[in-house]
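Every protein chain of the complex appears in place save one, which is left out.
Right after this comes chain A.
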């Protein structure tokens, strides 16, 4: 009786067991959904944003600091019965805007219904104070605090750079996994160059939540937590007072001012005109303001001191003189008649020696000097002879830091151009070239290009009588008290110090009695300078425009404290706009104040062409 029923019962037991194991295999091994759900369920990752390093000026004055900012985050699946009316009221949104926010949310790349996603970003402290008490009314919404940049001074925007959310392209390149979507990153200037030091290290705290969303403590005893490490503070080389003064002088002008302490290469001021208000590129209105600033036809984001490449103009004659002296093709006593048939000149002079030629900026003189330099008779073939001479010239001239980026601690530095034989081979497409083809470089016109920073560095090199330290903006990273190691190293030129002394004497004379005497000379301080007027004729511009006004200088002559280069675009002779500004900067730096209101007024009036 009842045969086989035992077996049926046993089989039922086994089959049920097997069904369970199959079902378990599906939910445990095959389907990864549950694992993800579990992580978001119990573990609440709380991003700990590091405090970005502060930036000080050379005298310890705070320039850039941080101010709290709040993001409203959402975990979509936790949102239950959202009271939209109350929500709109608390967050000052219309229903339409709220709808749009939800639409935007789903479009976000990082959006996940079970993980915190930014819903409204960049709430101000004021908003936060209002919202904080009522956030509990809206389950699924969280406030994430972080900090954003704030500025004590409106100056130095281009050198400092700005900070904003990391772009998708940049994020894709981040193979070390340092950044997450929504992280801030330095986008330009010091903020970008010193990003690694300033950033610090972000942290994450993993909190365990129970089913009601109440945090029960840290996950795994906090072992998995990564504490945020604050970024390092930077002390810049800039004197914010001098910087602000420079920006005041440059208002309404395009160009740049760079002041360097020659003995250390420290940049005392670096003005780019026109500039922008750095506070505009922080906080809630970043996107809107960035569009405005980057589309401005005056290009306020273009950092002229190291990105604008100009022909050097007459200030280059000082360098030419030293190269020629070094090559012994001239002596300080060499006189050349001012024969204006090949190349034009200005001012009443006829047969100057080297010092006179620099003082009067005599074009035919330097035309002659370069010919002696390039055609030294080392070959009977004039083409080969020029080639040999140019190679030698290039070796000397690039030892001043021309023709390549100097290596300042800012991104996007341009290197200018110093022609080499290879350059002219390319330019002439293999056709032969000799001195008569390339003589414009003699007076700083022609093919050569420099950036204002290189000219300031050149002035510093003359001040140092033969070497420079790469100009830099940061003198101390963190508590080290030291800049990056490359900014402690002296770079010697190929020119002997006695030749620098001759150049220094000539530059002193420029300010004492030459082109610079009216606006660049200071009482009680010996200023050495050189004017320049970079031509903007129909050959290089679409239409002829006024020259760029250029001036380089250093002071005092003995034990120099400051070297300056000033470029003011389309403002005529160097002796006017640039020389005035340079001397005011020197005066301001050395005395702490300026005592020549008429010069300052002249600069502010800005009518340099009359």
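In this text, contacts are C-beta pairs under 8 Å (C-beta built on N, C-alpha and C of every residue); 3 or more make two chains touch, one makes a residue touch a chain; residues count from 1.
Throughout what follows, contacts and distances are computed from a predicted model.
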item	value
Record-based protein name (UniProt) of the chain missing from this complex, from "Cell wall polymerase", "ATP-binding cassette domain-containing protein", "Ferredoxin" or "Inner membrane ABC transporter permease protein YcjO"	"Cell wall polymerase"
Those residues of chain A which, in the complete complex, touch the missing chain	1-2, 5-6, 9-10, 12-14, 16-17, 19-21, 23-25, 27-29, 31, 33-35, 37-39, 41-43, 80, 208-212, 216-217, 219-221
